[in-house]
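A protein chain is absent from this complex, but the other protein chains hold their places.
All chains are identified by letter, namely A, B and C, in their written order; residue positions are counted from 1 within each chain.
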Amino acid sequence: MFHIIGVMGPGEGATPDDEQNAYELGQLIAQQNWVLLTGGRNAGVMDAACRGAKQAGGLTLGILPSRDRTTLSSAVDIPIITDMGNARNAINVLSSDVVIACGFGAGTASEIALALKARKPVILLNPNQQTQAFWMNLASGNLFIAKTPIEAIEISQSILKEKA
Amino acid sequence: MFHIIGVMGPGEGATPDDEQNAYELGQLIAQQNWVLLTGGRNAGVMDAACRGAKQAGGLTLGILPSRDRTTLSSAVDIPIITDMGNARNAINVLSSDVVIACGFGAGTASEIALALKARKPVILLNPNQQTQAFWMNLASGNLFIAKTPIEAIEISQSILKEKA
Amino acid sequence: MFHIIGVMGPGEGATPDDEQNAYELGQLIAQQNWVLLTGGRNAGVMDAACRGAKQAGGLTLGILPSRDRTTLSSAVDIPIITDMGNARNAINVLSSDVVIACGFGAGTASEIALALKARKPVILLNPNQQTQAFWMNLASGNLFIAKTPIEAIEISQSILKEKA
Partner (left out) sequence: MFHIIGVMGPGEGATPDDEQNAYELGQLIAQQNWVLLTGGRNAGVMDAACRGAKQAGGLTLGILPSRDRTTLSSAVDIPIITDMGNARNAINVLSSDVVIACGFGAGTASEIALALKARKPVILLNPNQQTQAFWMNLASGNLFIAKTPIEAIEISQSILKEKA
């Protein structure tokens, strides 16, 4: 079985920094021989992370909210078509061994919350103080903070080592 | 068609204040002839809100995460059995005309986030400053703050009036 | 808690007979003070059953596949908005105490199959021989055949009595 790392972040609302970070995360995840999981859409963090992983020769899973395959990132190898809208966010986090949040928006917040609820390890990439403090209050030892994509990968490595 | 008001809040993690507020919300919702929607479990805010609504002669919907009906609040009139875990949180908010968050936990946070994402009106009942500030940053005009259950009902009334 | 009776059948593919039967089922269910559950759409069996139940003063639940409320039957009192397409068929049957299949189509077949899998009692209304034989092979004592809407109600009564 492969390790599956979920990268969660906004679609249309992603900033250029979010997309750059997502691209690097995708590359680094692929270099670890981990499978990248995203929400699958051809926008923002989802698309950038998948493109990064493909550039580095990785395998990409996209858990698509709709049935409309024109919304799918062309860098997804394996599309899972849920047709269940944002209820698929629960599947995103349950299927990931580690969840990395890259950028913020309401959809990403729902994924962080669902992951904390399911006691999945969550890494926030470079959050502002307010965001960090808010989630820390809801977590129970399963929330981590990374300043850079590389640090997020290092934290993921130790999480996966502990689980093994 | 009835107006459906969702009251979202923690189960086992609810404080006595949360449960008291939920009970009052249930009563007030029933007095408005609105239908109360909760996550349906026999715990915390879900159970207290349903009991309040029944005490005031209201109608209660419970969107249960599991198939196990022993987890259902006895104050639910109409159980919807989803068997889809916390993915049902998306249904909770999509089916509510107004979402009221009463108390906090990771599950409740996921419901607030999913509601904001779906552009549903959300009322936070008596949040602390950090929580209020966090959600305000993610909302787009659809987030309201109430100090008391009565104020939450008044805000709901004006939201429903505007929609009508 | 109310008894919830699910009436499942085609939307656009319903025959005039299917719709007539569905309307009568809705009326009879309401006269028993049971709650009617359907797939909620403003088409075919779903719409006809809800209209029948409202004509007789009943309460109607519609479990809608999409987020688009323009697809909702105007005879639904309580819409549950799933936005999960035909995956909502699983919720339809899990939430029903008895499932009555009225007319046939691929969607209805999926609901019969999911109900048999979940060991819910299923009543086929006036099936042809081939259909009856096919489902009998998959059922385990939880499949019943009714010639008329009235007979379907009588069978439902004995099922509910046994459960009580």
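Everything that follows uses one rule, which is that a contact is a pair of C-beta atoms (placed from the backbone, for glycine too) under 8 Å apart; a residue touches a chain by one contact, two chains touch by 3 or more.
All values reported here derive from a predicted model rather than from experimental measurement.
Could you tell me which shown chains are touched by the chain that is not displayed?
When the full complex is considered, the omitted chain touches A, B, C.
Given the contact definition stated above, which residue among A:Gln32, A:Thr71, A:Ser95 or A:Asn142 touches the chain not shown here?
Only one listed residue reaches the unshown chain, and that is A:Ser95.
If the hidden chain were put back, which of C:Cys50, C:Leu64 or C:Ala90 would touch it?
Checking the options C:Cys50, C:Leu64 or C:Ala90, the one contacting the hidden chain is C:Ala90.
If the hidden chain were put back, which residues of chain C would touch it?
With respect to the unshown chain, the touching residues of chain C are 84-91, 104-107, 109-110, 112-114, 116-118, 130-131, 133-134, 137-139.
List the chain A residues touching the unshown chain?
On the side of chain A, residues 1-2, 4, 35, 61, 63, 67, 76-84, 90-91, 94-95, 118 touch the unshown chain.
Go through chain B and note every residue touching the omitted chain.
Residues in contact with the chain left out: 67, 82-87.
We take it that only the chains that are shown with their structure count from here on.
What chain lies closest to the overall centre, CA atoms only?
Minimum centroid-to-centroid distance belongs to B.
CA centre of chain A versus CA centre of chain C: separation in Å?
Distance between chain centres, rounded to whole Å: 40 Å.
Report the inter-chain centroid distance for chain B and chain C in whole angstrom, where each centroid is the mean of the CA atoms.
So the centre of chain B lies 28 Å away from the centre of chain C.
Mark out which residues of chain A touch at least two other chains, giving numbers and ranges.
84-87 - these are the residues of chain A that touch more than one other chain.
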